[in-house]
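Worksheet for the structure shown next.
All protein chains of the complex are present and in place, except for one that has been dropped.
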Amino acid sequence: MATATALSGVIPPVCTPLTPDYEVDTASLTRLVDHLLDGGVDGLFVLGSSSEVAFLPDGHRKVVLDTVLGHVGGQVPVLAGAIDMTTPRVLDHVRVAVEAGAAGIVATAPFYTRTHPAEIAVHFRTIADRAGVPLYAYDLPVAVHSKLGAGLVLELAAEGVLAGLKDSSGDDAGLREVVLGRRDRALSSFSVLTGSELTVDSALAMGADGVVPGLGNVDPHGYVRLFRAASAGDWAAARAEQERLFRLFGLVNAGGPHMGRGSSALGAFKAALHLRRVIDHPTTALPQIPLDADEIAVVGKYLAEAALV
Amino acid sequence: MATATALSGVIPPVCTPLTPDYEVDTASLTRLVDHLLDGGVDGLFVLGSSSEVAFLPDGHRKVVLDTVLGHVGGQVPVLAGAIDMTTPRVLDHVRVAVEAGAAGIVATAPFYTRTHPAEIAVHFRTIADRAGVPLYAYDLPVAVHSKLGAGLVLELAAEGVLAGLKDSSGDDAGLREVVLGRRDRALSSFSVLTGSELTVDSALAMGADGVVPGLGNVDPHGYVRLFRAASAGDWAAARAEQERLFRLFGLVNAGGPHMGRGSSALGAFKAALHLRRVIDHPTTALPQIPLDADEIAVVGKYLAEAALV
Amino acid sequence: MATATALSGVIPPVCTPLTPDYEVDTASLTRLVDHLLDGGVDGLFVLGSSSEVAFLPDGHRKVVLDTVLGHVGGQVPVLAGAIDMTTPRVLDHVRVAVEAGAAGIVATAPFYTRTHPAEIAVHFRTIADRAGVPLYAYDLPVAVHSKLGAGLVLELAAEGVLAGLKDSSGDDAGLREVVLGRRDRALSSFSVLTGSELTVDSALAMGADGVVPGLGNVDPHGYVRLFRAASAGDWAAARAEQERLFRLFGLVNAGGPHMGRGSSALGAFKAALHLRRVIDHPTTALPQIPLDADEIAVVGKYLAEAALV
Partner (left out) sequence: MATATALSGVIPPVCTPLTPDYEVDTASLTRLVDHLLDGGVDGLFVLGSSSEVAFLPDGHRKVVLDTVLGHVGGQVPVLAGAIDMTTPRVLDHVRVAVEAGAAGIVATAPFYTRTHPAEIAVHFRTIADRAGVPLYAYDLPVAVHSKLGAGLVLELAAEGVLAGLKDSSGDDAGLREVVLGRRDRALSSFSVLTGSELTVDSALAMGADGVVPGLGNVDPHGYVRLFRAASAGDWAAARAEQERLFRLFGLVNAGGPHMGRGSSALGAFKAALHLRRVIDHPTTALPQIPLDADEIAVVGKYLAEAALV
């Protein structure tokens, strides 16, 4: 199951541009992919949380897969999220993604239903058994409402069930436990990716292999510079780049208290891509509340301060 | 959107029998429907949490809808859960359920994604606008990780967006707020159903219209007796029946600490239906852990004490 | 340890009136006690959450104990909260309360520290062993962040450690489990009191012995009528009274979003007592935010609608 060498580098979760009538905007999507490849990213992750996967019907998910995989044409590996409540539903998404040519599958623990480590193990084992491509566990407690324990992750890694971890838990001690456990067990091909886009320098210093940054849609060049500085051992430069990106990240709070933080963050990413002329519309999926003109202007100010417009 | 008179009575969430290879066991499913109708239930709710809806791929969901709606043939109203993460995905399920003939749709607030009352309002308004059949809000914080506020529910009821509420939050003060608010606003056709199967007498005494009891799969006659006693104002009899059902409910803990509480409860319901010869297999969907023989024997003891085998 | 007959009826948690410079206003406190006794309450609970016990330094706690116990002079039993983080600190409060003449002690599980059922058992056993008066467990997950399991409560009741339970968890299925378990184990002297002041009719119908209502400070007569109606089996009257009190309870939201819900609720109780001329000042303890004039006017409107001013 596992790749020979661990997946590494900057692998942004690709936003899903929508038309004003809520269809996938494939022209904008391919431009976004080009924007990311131009930034020097090492891979792409489609159908993740920043892709609004929770809002995409199956039809839209397939359009995204076909569009991105067709356009990328093997230049970089493309991972696909198979995000659904439990094993049988995830397996349907896995089948579609593998047929479309995804290089790997990213799946969370079960959600909506109450779960248990023994059930999570069955879940990942069953998916890996059917997928035929590498499987990455996606640890996202804010959405899934359970935390993947380091012990379970390492056990499934040693079994060959998991090819890697995308850790968006924000628990850096837990990330360190996985990194050290990987070293102890000589699981060198197991890939540890952080989704904590504001502490990437820390994660890389600990020994993580890469990052899946939502903000990487807006500024892929920045994350690539950060990764390269860290890879070269220039931690001061990595930290400076991360601090710059930290400040840019403030745009996620552009949306006011009349909307949820998800509406605000995803709306801000898309507004930024629109302002940067990468995508044609800043539309986010229902039932998210759109940013208004003043809120979009706030996004613009962040871009201006970062010299991105 | 709203029905002329509020939906009321006992409306069990119908378990979804599976074959040992995890297909929908339609023969068992129709027997289960007959068992429930024989018990005197007032309606059926398919594709709810007790139906393992979170575990059913779209293909299975459609089989369930077609099987139950075809078999019931209009004898009682059949509500269908349209359980998914956000509006666009829910709408796909709504379309299928309405085409299959569901009398009403049951939907939760968005989950997986972070949400906000303004977004929940857009969500329900959009669904009601498209459904063409009555829409019931499903308040299930243990799965959805947000609570539907009484104020929002009543506002959407007054707008005609919601035809009713299935309240599985366990918050009886909140239930009372909805019941009193309905009275104040003269929303007599708005249906208030409790999913708290262990305090049905309390909910009915407060003014709720009915109950959606998972345990009603195992003992529909009991819940019908309870509802009829309450309707007749015989609160002592209602309480006695509820206490009997409370004790029977202990079977949900048959599964040991090596599984989650969901595996245990759904496994116990299905084991009980199997022991009662209603369904052919006690199989639960992946990745749930099955009850072992000793655990099933515990379920059997509960049934024996309740004179149900 | 246990009393011969279970404590029952209406036992309000007595608010702690403060002077504008944040000292205990003992004159107002004795007037409040008279107001409650005049309402016909069956006991008093000092130093509970509604008493702002969390805000009272030890010196103030002692003043409250001495004032109330001196004034009541044995007319009704007075329970005292011994609210602190862990056993050794609780024991200090127990000693003071028992010396002052409290008829019983009310204590929560440990908080601030992470805890475990085995530790909670040691906690209550140690307190009961030292107290020399009946010990009541206080289940208040919103403050304590753990839930007392029914099994543990019943085990400690059977041991004679606990004389009763004050259940403010809002979990009515859990309350029913305790009530039925008490019946099964013939623990007739074990007292089950609900702190859920909005569903008292439900709790009493289930078999609870009484209620500890914060709102009982404002309208003790109402809760006494509710309890007497329920005791007489007049459930319609009990429900009507509870519904009236439910609407009155709306005053707890008088405080706006610039303060916490605790500041709002305790501020509203005190404002109501001030408007009813029971206490001299509506002052709440630091760091609570006081209600402003408009917010106090809202409290007044609730009182006027309830014909309490």
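Letters A, B and C mark the chains in the order given here, with residues in each chain numbered from 1 onward.
One rule holds in what follows: contacts are C-beta pairs under 8 Å (C-beta built on N, C-alpha and C of every residue); 3 or more make two chains touch, one makes a residue touch a chain.
Bear in mind that the values here come from a model prediction, so they are computed numbers and not experimental data.
Participant: Tell me the shown chains the invisible chain touches, ordered by label.
Facilitator: Per the contact definition above, the missing chain touches A, C.
Participant: Please identify which residue in C:9, C:77, C:110 or C:170 touches the non-displayed chain.
Facilitator: C:110
Participant: In the whole complex, what residues of chain A lie against the chain that is missing from view?
Facilitator: 170-173, 176-177, 180, 196, 198-199, 201-202, 205-206, 235, 239, 243, 246-247
Participant: Mind listing the chain C residues that contact the chain we can't see here?
Facilitator: With respect to the unshown chain, the touching residues of chain C are 22, 49, 54-60, 83, 85-89, 91-92, 110-116, 118-123, 126, 142-145, 258-263, 285-289.
Going forward, only the chains that are shown with their structure count from here on.
Participant: Chain contact graph: line, ring, star, complete or other?
Facilitator: line
Participant: Based only on mean CA positions, could you tell me how far chain A sits from chain C in angstrom?
Facilitator: 49
Participant: Which positions in chain B are in touch with at least two other chains?
Facilitator: Residue numbers touching two or more other chains: none in chain B.
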